[in-house]
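Encoded as C-alpha cells, here's the structure I'll be asking about.
Note that one protein chain of the assembly has been removed; the remaining protein chains are unaltered in position.
What follows is chain A.
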C-alpha cells in the first residue's frame, strides 16, 4: 500500500515508463523478458511536496518550543514513528537540517553536524549559490551522498563499532 515501482532491472522508472520509453506494464506482461528484477518502494517526494512539508515542520517546530514547559527549549529534535525517525538540528542562525532515517539508525547527530559543514562549504562558499534558494550544486550533492553512505554503513551501532 502506497508503494510504487521504482526500477526494473536496474533502470529507473518514472510513472509508467522507463527512462528509454518502455511501457512498464507491457514489458512485464511479455514472458520473453523474464526473469526480471523489480524494485518497489515509496514514491520520492517532489520538490514542491518537500517545500510544503518543510514549512509545515517549521511551524510545528515553533509551536513545539513554545509549548515546552521549560524555558529555552531547543524545539523538536526528534520525531519517532514505527517506520522512521525524523531528526532535526537547528543552527544558531535558524537554519534547520532535517534527516529522515530508519528508527534503528545510529550516528544521526554526527551526520547532521557533518551536513552543516557540507552546506557551509559547498553551498555557501559557492558564489553562484544564492541564499535561501534550493541548492543545485553538484559538489554539494556529491559530498552529501558520501556522508550519507558513511552514516548508513555505520548501521544501527554507530561508526567505529
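The rule we apply is simple: a residue touches a chain if its C-beta (ideal position, glycine included) is under 8 Å from a C-beta of that chain, and two chains touch if they have at least 3 such contacts; residues count from 1.
What we mean here is this: contacts and distances are computed from a predicted model.
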Per UniProt, the name of the complex member that is left out, chosen from "TRUB2 synthase", "Cytosolic iron-sulfur assembly component 2B", "Trafficking protein particle complex subunit 3" or "Sesquipedalian": "Trafficking protein particle complex subunit 3"
Touch criterion as defined above, residue of A:9, A:33 or A:91 at the omitted chain: A:91
Touching residue (missing chain; options A:55, A:120 or A:142): A:120
Sites on chain A contacted by the missing partner chain, in the whole complex: 61-62, 64-66, 68, 72-75, 90-95, 113, 116-117, 119-121, 124-125, 131
